[in-house]
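Here is chain A:
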Amino acid sequence: MGPQRVVSLNLCADELLLLLGSPQQIASLTWLVKDPALSWSAQNAAAFPSNRGHVEEILLFEPELVLAGAFTASTTLTLLQRLNIPVLKLSMPTELQQVKAQLRQVATALGRPDVAERVIADMDRRLDKLASAAVMVPGSRRPVAALFQPNGLTATAGSLIDHIFDMAGLTNLAVLRDLPNYGRLPLETLVFDQPDLLVMSDYEQQLPSLAQALVRHPVLARTFADTRRVVVPAQTWTCAGPNMITAVEILHKAMRVHVQDRVNAS
Partner candidate 1 sequence: MNPGLRITAENICLKRGERAVLDSVEFNVVPGEVVGLLGPNGAGKSTLLSILAGVARPDSGVVSLGTTHLGQWAAPARARAIGYLPQHADVYWSLTVWNVVALGRLPHRDQPDNTLEADHQAIEQALRRTEMLDFAERPFNSLSGGERMRVLVARLLAVGAGLLLADEPVTGLDPYYQLEFMDLFVDQAAGGAGVVLVLHDLALAARYCSRLVLLNAGTVIAAGAPAEVLSDDRLHEVYRIDAVRGVYGGQPFLVPWQRSLS
Partner candidate 2 sequence: MQARWAYGALLVVLSVAVVVLAVVSLSQGRAPLQIFDLLFALLGEVEGANEAQLDLGVLILTELRIPRMLLGIMVGASLGMAGAAMQGLLRNPLAEPGIVGVSGCAALGAVLVFYSGLSAQFMLALPVGGILGAWVAVLLLYALAGRGASILTLILAGVAINAFAGAMTALVLNLSSSPFAFLEIIFWQMGSVADRSMENIWLCLPLMMIGWFMLWRAAPALDALSLGEDTASSLGFNLPGVQRLVIGGTALCVGSGVAVSGVIGFVGLVVPHLLRPWVGHRPGRLLPASALGGAALVLAADIVLRVIPTDTELKLGVVTALVGAPFFLYLVRKLRQETL
């Protein structure tokens, strides 16, 4: 039967709950998952009551299980545990194996382990498809990609996006440059190093901010032709889940297009 009236306190937990649980099991999701800019499950989530992570709200739902994230307030969790409410605290996976393990963990906790297996099988199938269309840049070097996000933030070694690059067959410029964790990629370095692919995310681009302005600096348009730039929707990699395969697919395709262009040009 699995636990009823499950409450989720974290965006990524919301997505897993929507993916792996039955609608009858879900009592409440966070308000974040209803934002289409953050999650592709926004429409599915619309029907469910929202919570903002306050203990009084949670108690009203009388949950049999609470899903929490790595940064959910520890005071909240301690309180829930003291009231004998089961809490499953999810980590933040950065690798495919960890993602699969988490899918199984959550599905089991929800009493539906077979759903996880179906999802995992689907993921594997998509990845196999990509592997068979592997691409190499003329000269047989793994293509180099750089993530350039608002404020110049990039994906440093060991992060989820770094792993996604790897899965797509790309070398991460931030790793080549040995940038420190949560480090920024200076604009000059990015331009000078000329990675094969410039990867950007599309999060909140219509709202003005200096962070966004940096990403739109004219020098980038002048040094990276259209086929060397790819935008990856933020919803694919905000949470580590099956959606990350979409990100891998997008990157892979962009690389194929770029390589084809270079072959045509030479």
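Criterion applied: all candidates are chains of the complex that A comes from, given by their letters.
The criterion applied here is as follows: a contact is a pair of C-beta atoms (placed from the backbone, for glycine too) under 8 Å apart; a residue touches a chain by one contact, two chains touch by 3 or more; residues count from 1.
No experiment lies behind these values; they were computed from the predicted model shown.
Colleague: Please find, within this complex, the candidate from 1 or 2 that touches chain A.
Modeller: So the chain touching chain A in this assembly is 2.
Colleague: List the residues on chain A that touch candidate 2 in their complex, please.
Modeller: 150-151, 180, 183-184, 186-189, 191-192, 194, 204, 207-212, 214, 217-219, 222-223
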